[in-house]
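This report concerns only the one structure given below.
Of the protein chains in this complex, one is absent; all others appear in place.
This part shows subunit A:
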Amino acid sequence: MSTITLKTMKRATTVPRSKIRKAVEAAYAKPLSAVKAPAVVKITKNTSRKTNTVKD
C-alpha cells in the first residue's frame, strides 16, 4: 500500500465535512458485494447563492 499524505484544501462547500465523512464511513463499512451498480454523478459549478463556506 502506498504511503501518500492526503492533502486537502478549504473549499466553499454546501455540506459540512463532518456530514460527508459520516456518509463515506457508512458506505465503506458495507461489504463491496452489497453495493449497487457504479454510478456517474453530475458535477456542477459552484454558485455563490447556494453555497456556504465550511471550515474543516
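Remarks
Following the convention adopted for this analysis, a residue touches a chain if its C-beta (ideal position, glycine included) is under 8 Å from a C-beta of that chain, and two chains touch if they have at least 3 such contacts; residues count from 1.
Keep in mind that, in the parts below, contacts and distances are computed from a predicted model.
UniProt lists the omitted chain of the complex under the protein name "Nucleoside 2-deoxyribosyltransferase" (options: "Cbb3-type cytochrome oxidase assembly protein CcoS", "Transmembrane protein", "Phosphotransferase" or "Nucleoside 2-deoxyribosyltransferase"). Residues of subunit A in contact with the chain left out of this view: 1-9, 11-15, 17, 19-28, 30, 32, 35-48, 50-51, 53.
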